[in-house]
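Take a look at the structure below.
The excerpt is restricted to a subset of chains, each kept in its original location.
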Amino acid sequence: MNTFGHLFRVTTFGESHGPAIGCVIDGCPPGLEIAVEEFRLDLDRRATGKSRHTSARHEADEVEILSGVFEGRTTGTPIALLVRNTDARSKDYGRIAEQFRPGHADYTYWQKYGIRDPRGGGRSSARETTMRVAAAVIAKKWLALQFGVRVRGYLSQLGEITPQAFDWNAVEDNPFFWPSAEQVPLLESYMDALRKSGDSVGARVNVVADGVPAGWGEPVYGKLDGELAAALMSINAVKGVEIGDGFAAVTQKGTEHRDEISPQGFLSNHAGGILGGISTGQQVTASIVLKPTSSLRLPGHTVDIEGNPAEVITTGRHDPCVGIRATPIAEAMIALVLMDQALRHRAQCGDVGPVQPLIPGSVPAAGSHG
Amino acid sequence: MNTFGHLFRVTTFGESHGPAIGCVIDGCPPGLEIAVEEFRLDLDRRATGKSRHTSARHEADEVEILSGVFEGRTTGTPIALLVRNTDARSKDYGRIAEQFRPGHADYTYWQKYGIRDPRGGGRSSARETTMRVAAAVIAKKWLALQFGVRVRGYLSQLGEITPQAFDWNAVEDNPFFWPSAEQVPLLESYMDALRKSGDSVGARVNVVADGVPAGWGEPVYGKLDGELAAALMSINAVKGVEIGDGFAAVTQKGTEHRDEISPQGFLSNHAGGILGGISTGQQVTASIVLKPTSSLRLPGHTVDIEGNPAEVITTGRHDPCVGIRATPIAEAMIALVLMDQALRHRAQCGDVGPVQPLIPGSVPAAGSHG
């Protein structure tokens, strides 16, 4: 199952330290202009080496378009993208072939397949997410051109630290995707201390999609929120997903949570823009948690492949907070789900005449992301 | 998309107040003994009318097996199950055809399809989950027989109330699936007060699966946790899903979260029994939030299908906490995912000789469910 989506299908391949990673994007509408340069921005946003707070691996991540684009436009045939692995220092990983790193997929891959590629985590490395981001560049562009949809994310919590203010403009101006500019020095020093300690910490990322029309999503097993949950949970290190108010709804009353409606629009957005698995026309909101990375300079107990006790210490480059660069990956998964659902919606409901959107405007989602 | 699963595929159909609901279960292994009586227990656990704290609809929910079973054993051909709707008092729902209930799928179905069956919520009603529970009876039985897997759930929070103790034996002895017997009177009075107030409240349900072997799950887009997230989020009213420690991992350190390993087994289970999307052999744990029901006796603002302002009051029977009877539904979704993954695993990895499970035992998951 290395294919994502039903109609806009993305198949990724490649290991962290193999010759290359890549993807095949099938089902893309024809006629969309796309140039190799357009992948640059989001790949850089995701790339390691962006700042001293993320892993030091310097990846060129030069995308080559192998098929599906003719004279600058998509042809409707599969679009293959290829990125060569140029900075794969396999020496760093020598010992891990013999033991199972706690908190990593080493043991489970070995149990499942009876064999594993231990170099840099092989297929289980977050390196794979590069191709999700690349594929989503196409999805984001199509969604923007066809529907005016915009998908954006930000880091909403780093360990115990939460934003003191919210400004979309700030998000892209710091290496943390943090929405509160004045806190950036605090984050810098926090991360420096964390790196010195040899430990790591978890994080939370929020993603919002503006401009999603009402009507996307397929009940009952292809619900928009169900597919967003699967998409986001499939990102490495994610342990939880919320839509709208999420777990806060445990203690809410119905009078508080249900989003009342007026002729001017919904009066709130606790639902996160989705009811019954179908978009309401409001802002779609989701939030995820990324666990602290398990690759630490601090020793941990494990066993080797013979079952003997062993101690593991990670000496290679690793992020003390993998959540920092998860924002573009989370955006990518949202965009892939939305594009797939958009195509599915027009397949089934293309006969439906224009339904008057009775609820013209809608207030932003609850929370601070305006 | 009314089909769930890849190899063990469940297709459900039916509206809340239509002639019947049902499902077709395709891909079931042949030779499994199954009798119509075996559906009774879980359908009763889920059924409305079980106590005064859940909706008063008295549904017979008599299952008829239409195909796929011969002389008491599955034949490998599709198993169709049918339940007639016998207590569908459509009169209760007359007015809602003309207006959109806040917090319900009325508006989104109408925007998507240009038409909707308003009787009792039609397809968007939780009535559909009856067939998930029925299908999962087969999955639970097969998982138990083949692997000793056991899937159990309980209500872990009701509004602000959390369990003071944990006892699996208590769970099935009260109508709340509550693990702490001495709190049951408190819950009773809480619910009575809530019902009187006309309002509703959210809840949290935990589900755990014991006995899941290491190796189930398909990276990268068919991860076990990704599919669990989709499955659980597809349940009506669910707004968030956690695996293992879930959102608590935001503030955890790596040294705390990563589950270290000894020759005697994992030393903890913050991961919830899944690493890299594949089961570790430990207990698989998940937690979900169910929003407070939006059908209230307290009036709410909305618009009618002409866009005029309107006031909605629900007079029919409705649960003040839909989370109370969500436990068997959540168990069902877990079981369906596990069975599908089990079949997929042996399809691809049936060649793999017996891999020595180096990590023989494993401690229970973090948290109180022993």
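Chains: A and B, in written order; residue numbering restarts at 1 for each.
Just so it is clear, contacts are C-beta pairs under 8 Å (C-beta built on N, C-alpha and C of every residue); 3 or more make two chains touch, one makes a residue touch a chain.
Note that the structure is a prediction, hence the values are computed from the model and not measured.
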Number of identical chains in the entire complex, 2 depicted: 4
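Heads up, the rule we're going with is that only the chains that are shown with their structure count from here on.
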Chain centre separation (chain A, chain B; CA means) in Å: 26
Chain A partner contacts - residues on chain B that touch it in the complex: 1-4, 12, 100, 102-105, 107-114, 123-124, 128, 157, 159-160, 199-204, 214-223, 225-234, 236, 239-247, 249-263, 267, 270-272, 274-281, 289-296, 298, 300-303, 305-309, 320, 344-345, 349, 352-353, 355-359
